[in-house]
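With one protein chain removed, the remaining protein chains of the complex are shown where they sit.
Chains: A, B and C, in written order; residue numbering restarts at 1 for each.
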Amino acid sequence: MRAWITTDPIAAQDVLDGVGTATDGATVVFLGTVREENDGRPVSGLRYDAYVAMAEDVLLRIAGEAGRRAGTDRVAVVHRIGELAVGDASVAIAVSSPHRAEAFDAARFVIEAIKQRLPVWKQEYYVEGAPRWLDGSTPAVGP
Amino acid sequence: MRAWITTDPIAAQDVLDGVGTATDGATVVFLGTVREENDGRPVSGLRYDAYVAMAEDVLLRIAGEAGRRAGTDRVAVVHRIGELAVGDASVAIAVSSPHRAEAFDAARFVIEAIKQRLPVWKQEYYVEGAPRWLDGSTPAVGP
Amino acid sequence: MQVHLLLFALYRDLTGVDELNVEVADGATAAAALAGLRQSDPRFAVLPDRPVIALNRELAQLDAVLRDGDELALLPPVAGG
Partner (left out) sequence: MQVHLLLFALYRDLTGVDELNVEVADGATAAAALAGLRQSDPRFAVLPDRPVIALNRELAQLDAVLRDGDELALLPPVAGG
């Protein structure tokens, strides 16, 4: 299980290095990348802010939950923060497991959980007009 | 859309090179790899046979169908044939699209379709005992 | 007329044949050609009666009519991935 936050560029290989054993028949990788437009508005870039110390804890917890669901400890996830350009990857996830259904499910679980509860915030910069913090999700507080 | 059969080793980067544009927010990669055991029997390697000319046509058709489902033409898929060792990738798939649900669905569609109808056959070699052609799927013939 | 027969994987192992030019009657179906082959050549007797076939690289029905020069492939259940 590997989970980290970085300001450096990220790529699929960074998370692939963390997964895949001789017991695994399936590896799924997800990359989230910055799009050139959002809701029809041309985007020039993104800036991610994060509560880094908490985000690393939460990311590792999400990876652990995904692994338990899929019966694997081969989960790696990285979230990039800071300034990103169009085309840059903001998140990379890799999961490997004996069978493919579990690997797909776990990778999907990680990206959905990141969007729901990772303490990271996204500010969009536009070709024209002022930047804007994007609407987000309110994470559920435990009992 | 890229689809090919090869006897060379394959890696995620081979299919990632075929996808990802500035309109895409999501890329999903699937790698199928040779496991060290199957149904509890230690496996020493695999040999894939293929009807290569037809398999390349079918693979391209599968990629096209996946792309139409997901609204993307950024689909790349390669199937390796010949002799493979434990840990080697036999298939690599990449799909990118504006949104993640479509990218996940299309990547999953490609691997399921490969198993159902790609004219490729898998012979398993065991640490002990004779090799065996694995049970397969009977592809549905069109009308 | 002649068709070009291709065998793969298990079918190749069972028959010891990977490809073969086969003489067939004008207007013969794939089923008829395979039945004739099974009768005239004992190596093919071990194959299933109604295998999946591809005609010129497309899956086809066994009642498809053959043409001179066709490529007729016998496909065991597939197992890629």
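What we mean here is this: a contact is a pair of C-beta atoms (placed from the backbone, for glycine too) under 8 Å apart; a residue touches a chain by one contact, two chains touch by 3 or more.
Model, not experiment: these values are computed from the prediction.
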Visible chains that the absent chain touches, using the contact criterion stated earlier: A
Per the touch definition above, residue among A:76, A:106 or A:120 touching the missing chain: A:120
Touching residues (missing chain, whole complex) on chain A: 32, 48-51, 53-55, 57, 79, 90-91, 111, 114-123, 133-142
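By definition in this document, only the chains that are shown with their structure count from here on.
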CA centroid of chain B to CA centroid of chain C, Å: 26
Separation of chain A from chain B, taking each centre as the mean of its C-alpha atoms, in whole Å: 25
Chain B, residues touching no fewer than two other chains: 32, 111
